[in-house]
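Below is one structure. I have some questions about it.
One chain of protein is taken out of this complex; the other chains stay put.
The block that comes next holds subunit A.
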Amino acid sequence: MDGLAKAAVSCKNVVKVYDTGGDKVVALGGIDLEICMGELMMLVGPSGCGKTTLISVIAGILDQDSGSCEVFGKDLLHMRSSEKLKFRAKNIGFVFQAFNLLPSLNAVENVSIPLIINGVKRQTAERQAANVLEQVGLGTRGKSLPSQLSGGQQQRVAIARALVHDPRLIVCDEPTSALDHETGHNVMELLRQVALHRDRALVIVTHDARIFSFADRIAQMDDGHIEKVVDSAEDL
């Protein structure tokens, strides 16, 4: 990772165990991982290997049981919950597998949500949201409801929503799994072009081998551990 800036995310010996009615399931069994600024890191592996748990910990929406996970030098585990909320609202953007757009809000309103959460006035937020929608190629669909958009367009809206407040880390959970090959390819191109720059890192959880080529590095996980971290899909 020559030339890349300092670490955006630094996980050391992160452990997360779920207690499912008496049975202990080790979701993360001591994860060490570093993600740098300007990097697009993909987390890959079979279902149930702990990928989603790991991005939940990185995004600060799930607390690990032990180990440390610093995001931009801040240990989220030891932050007060109000601080963590503010940190998340300001620094992290989310792209979900099922898009998770609010069905009764139009595209502009959906995209403006992170800004409104950060205290920006509605009119200003919607103006900025419209600009970001323009960047993702949906400038003319701002008034459309999610139900009036195709899957690819909905994911573009979700990407715009993840970008609008200029976060420093974007976490994406299976962003292409609900899309056909071509649309998924376009979405990944968009993420690389619009979302990725030297002051921002991207973590993408995916099963979709067709998009591995977009990653700067790929961390292969299995059974709560990182098996290996490679620079390209051929090395997996």
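In this text, a contact is a pair of C-beta atoms (placed from the backbone, for glycine too) under 8 Å apart; a residue touches a chain by one contact, two chains touch by 3 or more; residues count from 1.
The rule we apply is simple: contacts and distances are computed from a predicted model.
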Complex member absent from the view - protein name from UniProt, among "STAS domain-containing protein", "Putrescine transport protein (ABC superfamily, membrane)", "ABC transporter permease" or "Succinate dehydrogenase iron-sulfur subunit": "ABC transporter permease"
Residue among A:114, A:184 or A:224 that touches the chain left out of view: A:114
Candidate in contact with the missing chain, chosen from A:6, A:78, A:122 or A:143: A:122
Hidden partner chain, touching residue among A:97, A:128, A:206 or A:220: A:97
Interface with the undisplayed chain - residues on subunit A: 52, 55-56, 59, 61-62, 82, 85-90, 92, 94, 96-98, 100, 102-105, 109, 113-114, 116-118, 122, 173-174
